[in-house]
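A single protein chain has been omitted from the complex, and every remaining protein chain is retained in its original position.
Entry: subunit A
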Amino acid sequence: MRECFDPNVYKKDWQYQEGDLTVTRTCQWSAPGCHQGCSVLFYTDKDGKLVKIEGDPNSAVTDGRLCMRCLAMVEAVYHPDRIIHPMKRAKEDRGFDKWEQITMDEAYDLVIEMVNDTTEKYGAKSICTGAGTGRNATWQSNVLGHGGFGTPNDNAGLLAGNCCYTPRMQAMNALFGSTFIADCGQLNEKRFDEPEYRRPDLFIIWGNNPVRANADGFYGHWIIDCMRRGSELFVVDPQVTWLSAHAKMFLQVRPGSDAALALAICNVMIEEDLYDHEFVECWCYGFDEFKERVKEYTPAMAAELCWVSEEKIYEAARLIANAGVTTLQWGVAVDQTKWANGTSQAIASVQILTGNIDNPGGFVAIDFGYVQSDIRENVSKQLGPEVRKDRLGDDGNWGALNAIGKGGHAVPEAILHAAETGEPYPVKMLFLCSTTAFTNMAGQARRVYDVYKEMDHVVVCDLFMTPTAMACADLFIPMAMSCERDGVRGWYTPLRSIVKVTQTGEAIGDEQMMLELGKRMNPDLFYWDDVPEMLEFCTNNMATVPIEVSLEELREKVIIYPKFEYNKFRTGKLRFDGELGFNTISGRVELFCNMYNNVGMDPLPYHKEPPESPYSTPELFEQYPLVLTTGRRSWEFFHSEHRQLKSMREFHPDPIFEINPADAEQAGIKEGDWAVLENSHGSCKLRAHLTDTMLKGVVSAEHGWWFPEKDPEEPSLFGLWESNINCLTVQGDFGPSGYGSSYKTQLCKVYKAD
């Protein structure tokens, strides 16, 4: 605990009294909110009402810190717009605010009626479930779909090419046989006092701004903790971020050119003999082929593609190679290009050549805490192989890796295609939990909207009336927020409790809804008496959580750290068979990837131009002379969430795009102007922020914007189409693997709005 905190005030008990208030130590893991699962204190009054949230000083995860969104939790829980009772609406009233409140029993009956109707007419596979990204709401709808409805089809808001972490995860699986993350000392309770730990000398921060994003279980301010202890930064981003401004070195690259830069860095590391010979010779496979490939990527060639100078590429390679312990913190920019696989391979190769693999402060293997996929697998196993049969996207037409069934979910593009054409069978019902696809992550938003509107039945389970619910839903089920449900937080170390401290209206936890509906539809599978019993079963039967713990014990301990070990490949603790090395086909880290080779993909990393770019489509570039990158995070919002919170909108009232002043001048745009961003796919309107932190020739636009204060009904749908950047993105331009999409590599033009 930090020195400033008094241990007599902040007790280690999971629950204690502070005056009239009950304090509960637990974690906040969405909804609302992000991937992170920060440790919090929930203060409830004698009526069980939440009155305050603070960071938990006794947690080594976040040390009492909390971001502005979590600090606004009471405002979110008791927001007047929140939906806290189930509601139904006649199909012909879709798009209009003509809801009728019903009971939860009636809501369940209605779901079953819809499922039965769809199953009788088309088969259960015509039902598709959906869930929001990376939150504690992503497995329940999926498990219910598998076990209750009998459909293998699920997805995360029709994110084209599954291009958020999936491509990087897949690349790590292919190259290393495990998932690797940056080691900021977060894997041990003692953090920096752990004798074996040492902080990285250099962070390679590539394509993300982690202090804002906190993506994929990584708390961005852990980097600041390391900087304070001497870590330096190397940052690659089209925009100068705060981290770049505090970096030893940063490179501003053209979006979509990252692979060329990474391979040119590898080129210099090899040409100048700056790589880790011991690691490469003893533990890597395919170095000779890799060396041949990177010869093509000279700094001169990359400099031209990336819009950085040749000298800087040499300088970057030397900095990385001579830094000592380096680690890699990479982001979604790597995934959001058509060539996500080649790019992931290229950037991972830079880290591999340094030899900082699974060492203290390096890039470390972590196979702990995949609670969500574990539960899904456990349920699927009980259902037998039939449940996965004919999943949309498994028919071989959606990329080489999807063809061999590597994906954990149905393929978004295949769902869209099936819904539009009826091939191989139609999609007629959606069951959507905490996801609002065409407001947020679905590329080509209008197309997705058109498809959703045509469904026979749509159920939306959410916190607020979203544009998706208003446009399409026939039934709205109100969902619990984190403080209103029991749960388990996994996803890397440590394991954390999620404790229900209050109840609002009839809002129901995702687990509770899944269990209650599941019991009605398939009582043999959903046999548990209550949620705690189910969660205990889940926790104690998970491949990636080798901890036996009752839910009560977890609640009392609040946080449990499993033992973390380094250099597992040197001790036989990484491979499934206990041999030394890595869990890959060759047993080594694969600079030449056998898995990719076996499915007909390029086994070596490569750069290719995005489908639309200054170089691949010069004529289009004349018409649309700016490179458009979308989806960068804000402090105030998690994707499309939090727009109804007055506190967040005071800090961030309007949708913003950032543009270099030189480009703005050319377009006749001044600071704060509303401007139209337009390309061949569509247009939307955002406010200009002129900043020379933005690379000239590139604009960066926010995503997820809707306006809860505007007209909720059609055609407005809370102003959904005014500032929807996914009117300018596409679907179905995935790379050879089936992954990747051009969310960050489009072209556009900009002009002042009327």
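Operating definition for what follows: contacts are C-beta pairs under 8 Å (C-beta built on N, C-alpha and C of every residue); 3 or more make two chains touch, one makes a residue touch a chain; residues count from 1.
Rule of thumb we're sticking to: contacts and distances are computed from a predicted model.
A chain of the complex is left out here; the name its UniProt entry carries, from "Fe-S cluster assembly ATPase SufC", "OmpA family protein", "Cation:proton antiporter" or "Oxidoreductase", is "Oxidoreductase". Only one residue in the set A:G37, A:G55, A:G393 or A:G631 touches the chain that does not appear here, and it is A:G55.
Contact with the chain that does not appear here is found for just one residue of A:A31, A:L50 or A:C67, A:C67. Only one of A:R228, A:K295, A:K389 or A:K670 touches the absent chain when the whole complex is considered: A:R228.
Residues touching the missing chain, restricted to subunit A, are 2, 4-6, 8-9, 52, 54-55, 57, 63-68, 71-72, 74, 211-212, 221, 224-225, 227-228, 240, 242, 244-246, 249, 635-636, 646-647, 650-651, 691-693 (touch as defined at the top).
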